[in-house]
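Below is one structure, written out as C-alpha cells, with a few remarks after it.
Removed from the display is one protein chain of the complex; every other protein chain stays in position.
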Amino acid sequence: MPQPFLSIRTLLAVAAAGTGLLGAALIVSGAVTVPTASAAGGSANGVAVHSATATLTDAQIEAQNQMAVNVMNEQAMQPKVLADGTKEFDFTASTFQWALYPGKTEQAWGINQQVPGPVIRLTVGDKVKFVVHNDLPEPTTIHWHGLAVPNDMDGVPDMPVPPIPQGGFYTYSFTVTKQMVGTHWYHSHYDDDFQVDSGMNGVMIVDPADTSTLPHHDEDALFVLGATKVDGVDPENAFTIDGKSYPYAPQLTVHKGDKVLLRLVNTSAESYHAMTLDGYTLTIVAQDGQPLPDPEAVSVVSIAPSETVDVTFTANQTGDWLFHDTIQGNLTNPDDKLDTLGGAETVIHVK
Amino acid sequence: MPQPFLSIRTLLAVAAAGTGLLGAALIVSGAVTVPTASAAGGSANGVAVHSATATLTDAQIEAQNQMAVNVMNEQAMQPKVLADGTKEFDFTASTFQWALYPGKTEQAWGINQQVPGPVIRLTVGDKVKFVVHNDLPEPTTIHWHGLAVPNDMDGVPDMPVPPIPQGGFYTYSFTVTKQMVGTHWYHSHYDDDFQVDSGMNGVMIVDPADTSTLPHHDEDALFVLGATKVDGVDPENAFTIDGKSYPYAPQLTVHKGDKVLLRLVNTSAESYHAMTLDGYTLTIVAQDGQPLPDPEAVSVVSIAPSETVDVTFTANQTGDWLFHDTIQGNLTNPDDKLDTLGGAETVIHVK
Partner (left out) sequence: MPQPFLSIRTLLAVAAAGTGLLGAALIVSGAVTVPTASAAGGSANGVAVHSATATLTDAQIEAQNQMAVNVMNEQAMQPKVLADGTKEFDFTASTFQWALYPGKTEQAWGINQQVPGPVIRLTVGDKVKFVVHNDLPEPTTIHWHGLAVPNDMDGVPDMPVPPIPQGGFYTYSFTVTKQMVGTHWYHSHYDDDFQVDSGMNGVMIVDPADTSTLPHHDEDALFVLGATKVDGVDPENAFTIDGKSYPYAPQLTVHKGDKVLLRLVNTSAESYHAMTLDGYTLTIVAQDGQPLPDPEAVSVVSIAPSETVDVTFTANQTGDWLFHDTIQGNLTNPDDKLDTLGGAETVIHVK
C-alpha cells in the first residue's frame, strides 16, 4: 500500500516558523519568480501564506485579464510537433503574482504563468507528450481527470510514480482515444486542496477525428469556475471565472440568433457551483465529456468539484445578461466592505 | 460594462455606525412599518441587524402561520384586470416583523407583508404588469428567474434599468409564453444574498392555455424551501418551509390513494436542500419548470439554490410522515439548547 506522503511545502513552512519568513524565501528562492522576499509564499499546516505587499503594474494586470479572455475563447496552446508526429507541450509549474480582482493580487501556483493553465486542444489519435518542469517549492504532478491513461501516466503520487520533486521534471505521454472526446480538465494531484485552488489546473478539450459529427455552434466558450482561499481564510472565499473574479472575469459577446455552447468546468477544490444565465434557460448536453442521451433544460446548472458540464442556448434575446452563481456566498469578493458584486459572475452580451 | 454598485443599505449602516441605531431608524423611517426604533434594521458590512425587541401578538403570529398554509395550498394573488385584459399585480416591498418559530421573530424584507411573497398563477397568453413599490431602506428589483423576459423587464440592476430606488416604483410587464409553463420563482436581484434570504422572493406557477394537457393530481401543494441568517450569524442558520421553521411550517393532509404533486422551490441564497418523505419514494417529474422525459424515482431530492423541482407520489400508506431535509444541519432552529426538531421539516398526513 502506498504510504501517506509528507508535504514538502509544509516542511518548508515549519522550517520557516523557526527562522522567520525571510528564511522561507531563501530556502525556496530557486522557485521565486517575483523578486520580493514575501512573494515566496508557502504555507503552515495547510494554510497558505500569501504576499500582502507584492504588486503588479496596471499593464501586467491588463495582460493577465487578457489571458482570461483567451481562455474563454479557447485559444489553445501550440505544441511542438516531433518527427513522428507526437505533439509535445512544455509545462513549467511555478509561483507568480496573479491579479484576482481590483486591489487583490495573490500568489498563484500555476502552469506557464497563467491561471488556469494553458487550454489544450487535441484530436482522437493524437500522440501527446507533456514535459512538466517543477519550479514550485514542493513536489507536484499532473493528473488527467476522468481519462483512462496508463497508471504511470496518471499523476497520482506513488501510484506507482513518485511526484515530481522540486527542480525536477516528468514526461506524461499517452495516445488520445475516442473515450476522451469532450470537455475535460487536468490538475495537480499532490497537496491537491492547496495546489489546485492556487492555480495548478487547466482544461483539455478533445475533438473526434471527424469534427463534422459534432453539433454546430456559432459560439464555443469556456468558463472555468474556480475558487481559492485569499489571506489564508478557510473555507474558500474567492470565486473566479477563467481565473478572475468579477469585475475582472471575462465577458462574452454573441450575436442574436447564435447557437452558443458554454463549457463549464468546476476546478474548485471544495465548492459546488450552481450557475444561471439571467433571461435564459440552459440545456445540458454533456457531463464530464459524455453527451447526455436526453439533453435537459434547466435554469440552474449545479456542478460538483471536478465536474465538467456543457450547456447550450440560443441567443434569441438581445441585452446584457448576468451569468452568475446562484450560491450567493460565491458572489462577493473578500474584504469587500461595500456589498458590490464580485466572485463567480460575468456578463454575456447578446447584440 | 456596468459598474459595480454601492449598497445603499450599507451606506445607511455606515452612517448609523456613527450616529447610533436610532439615527439609522430616523434615516429610513419612511420605510418603517413597525413603530419601534430598533425595527428599522439595516446592516453593517453585509451583516443584518435584526431587532431583538420587536414582538408580535399571538393572533398576529397565528395569522402569519395561516399565510404559510395558504402558500402551501397555492392560494394565488388576485390581480386587477385592466380594460385590455392585462392582469396587474401590485407589489409593495417593505420591512416588517415575521415569526419564524416559537420565540423567534425577525425583521423580514418582503412583498405585501408576507414571506414568501404572493403566489402568482398565470396562463400562457396572459399579459401581465407587476407594479413594484419600494418601501425598503435600500434599492430593490424583481427578477423573473429562468424566464425569457425582455432585458429591461428582467430586474438585474443597470442591465440596462437601474434598480428601483427607495420610495420609487417600477412596472415590469411581459406576455406569458409557452416556454414559461411550470413552477418558477421571482426574487430581488439587488443585494441578493441579504434581500432574498430576508424574504424578497415568491413563486410563479404558469399553466398552459389548455390545462387538460397536464397530468391529473388530486393534491397540488407548494413547499418553498428558504433560509435566513438570524441574529446576524453567517452562514445561513435558520431554514424554512413556506416562510416558517418547524413546528410553524405548514402541514399537509391528503387522502389515501391521492396522487400528490409537490412543487419544491429552493429560495435559499446559499444552501442546498436535500428533501425526503419518510415512508415514500418520490418521482421527479419536472425541474426548473421543464418536464423530465424520464421521470426519476428517488428517496432524496437534491435542490440547488434557485432550482425548482416538481415531485409526485401516490399516498398509498396511511400515517403521519415526516417530510424533511436530509442535511441535518438544516433541521435545528438557532439557539435551541434542547436538540428539538426545527428547520426545514414538516409532516404530511395521509388519512
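The first chain written gets the first letter, and so on, giving A and B; residue counts start at 1 in each chain.
Definition applied: a residue touches a chain if its C-beta (ideal position, glycine included) is under 8 Å from a C-beta of that chain, and two chains touch if they have at least 3 such contacts.
Predicted model, so just to flag it, every value in this text is computed and none were measured.
A.B. asks: Among B:66, B:175 or B:340, which residue is in contact with the omitted chain in the full complex?
C.D. replies: Only one listed residue reaches the unshown chain, and that is B:340.
A.B. asks: From the listed residues B:218, B:234 or B:296, report the one that touches the chain absent from this view.
C.D. replies: B:296
A.B. asks: Name, in rising order, the residues on chain B that touch the hidden chain in the full complex.
C.D. replies: Answer for chain B: residues 246-247, 251, 272, 274, 276, 278-281, 294, 296-300, 302, 316-322, 326-329, 331-332, 337-342, 347 touch the chain left out.
A.B. asks: Spell out, residue by residue, where the missing chain touches chain A.
C.D. replies: Output for chain A: 1-2, 4-7, 9-10, 45-46, 143, 145-152, 154, 156, 159-160, 179, 184, 189, 191-194, 196-197, 235, 269-270, 272, 287-290, 292-294, 302, 304-308.
Just so we're on the same page, only the chains that are shown with their structure count from here on.
A.B. asks: So what's the Cα centroid distance for chain A and chain B, whole Å?
C.D. replies: 35
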